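The complex is shown incomplete by one protein chain, all other protein chains being positioned as in the whole.
Let's turn to chain A:
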Amino acid sequence: MSATTIIAIVLVIGAVGYLAGAARARMVVGGETAKLHSRPGYYGSFILIWATLPALLLLVAWSSFAPVLIDNQVRDTIPESVRAEQSATQQDLSINIVEAIAEGLRLLDERELQQATAGFVLLRPLLADKGVALAGNGEDWMIASAQQLNALRDTNIIWKSIAVIGLSIVGFTAGLLQIRAQLRARNRVEGVIHAGLVLASTVAILTTVGIVLSMISETGRFFSSVPPQEFFFGTVWDPRFANAEDPDAAGQFGLIPLLAGTLYIAFVAMLVAVPIGLFAAIYMAEYASSRFRSIAKPLLEVLAGIPTIVYGFFALVTVGPFLRDLSGQIAGIATGEVSSFISATSVLTAGLVMGIMLVPFVSSLSDDIISAVPRSMRDGSLGLGATRSETVKRVILPAALPGVVGALLMTASRAIGETMIVVMAAGVAARLSINPFEPMTTVTVKIVSQLTGDLEFTSPQTLVAFALGLTLFFITLALNVYALYIVRKYREQYE
């Protein structure tokens, strides 16, 4: 019986429990449901929970612990001679083969099984016929282990099914016996739902914590080989991989050029996004007719739904070459010599395209904030004979400013964390430069390039990616926290 079947049976018991619970609740008060503490449906849900929740929890626990126990038992079947000569890793490999054989044996019929148990050499072609490919280095003892594995698994499933379904029935009965008119079924059921809601919100938080913790341990390993001050204050990024000519090459891991590139590109992007987005928001919130707004706002927000890799293509194929050719033309007109002073991949290209990507974030967030300024503020200003633009400049924007700043900070943290556009449009050269027409690179680009390919997570060359990621995480986290702080402060003004 598979886990799915067990779950289905438990749910059926639960469904029956729901009906039985509701029916029994009606019965104990002789049909006068007003005498019940809760509505009959709550008694139904009460039984449903009793019948399913403990059983499913047991199933989860059993399914996570049983394989470990089985694995240990199978390991015990490895012959002493083999165990003596194999390392732990090799034993793991052997167990993998045993598991593959176990899967394969289930596909064979009685007669084939007879043949197969004779030895690995015979078994391999048999299983290959059934579509199960085995590694060539199998040994005969593995067949016996595989058979034992199968036996253990069968017993496990039987006992698991009995235990889970049994517990479900016990829960069903126990719940049913508790039902009487005074039972506070609603409070109990709501308690369980409440716990479920708490759990759901905790999962998101715990995931974040988990991500940070997993990065911290890898980052710690990186800093054990590269001192933190060299990482945080180094101005040269040159993570050379060790090679034959220079086996001692450790490389230099200076964060500064990457951080400078990240901030520079984000700055250019904000330079594009903030004016366009803010003006769009002001127009949408203050001037546009409701008809125009109802069409234009969703269209503008479509921009936010475009995957960033598509923006990357746009930068790589269209904007970059266009800027390069344009600069060539300008140079041609100015000096008579056609030479592009803007590279196809450059800070400008990446910043420009990222800025376009950010426009809907700025405009949408700012629009909401500007619209949240109470209408009475507008009326007060207009009633004094102020024009629309005076009202916007002197009343609406100052009132909305803290919120808008918060929105801009959140947008900036997106710009800093953005990856695909810069990977495709900014270049990979880690340089310290103030010329926006030349390629620079960002933290995210280097994380991608350090982790691309067939690598071991042991050298500083790959581990540095975790340090970079963690640094980036803390920068954006700090920006977001600061933004939230400002937005919250702003909210209090009208309360």
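As a working rule, contacts are C-beta pairs under 8 Å (C-beta built on N, C-alpha and C of every residue); 3 or more make two chains touch, one makes a residue touch a chain; residues count from 1.
Please note the rule applied: contacts and distances are computed from a predicted model.
Undergrad: UniProt protein name for the omitted subunit, picking from "Ion-translocating oxidoreductase complex subunit A", "Acyl carrier protein", "Phosphate ABC transporter ATP-binding protein" or "MBOAT family protein"?
TA: Listed in its UniProt record, the absent chain's protein name reads "Phosphate ABC transporter ATP-binding protein".
Undergrad: In the whole complex, not just what's shown, which of A:Ser225, A:Ser294 or A:Thr387 touches the removed chain?
TA: Of these options, the touching residue for the absent chain is A:Thr387.
Undergrad: Touching the absent chain in the whole complex: find that residue among A:Arg75, A:Arg153, A:Arg221 or A:Arg378.
TA: Only one listed residue reaches the unshown chain, and that is A:Arg378.
Undergrad: Sort through A:Ser64, A:Gln182 or A:Ser289 and give me the one touching the missing partner chain.
TA: A:Ser289
Undergrad: List the chain A residues touching the unshown chain?
TA: Against the left-out chain, chain A lists 289-290, 374, 376-387, 390, 394-395, 398-399, 493-494.
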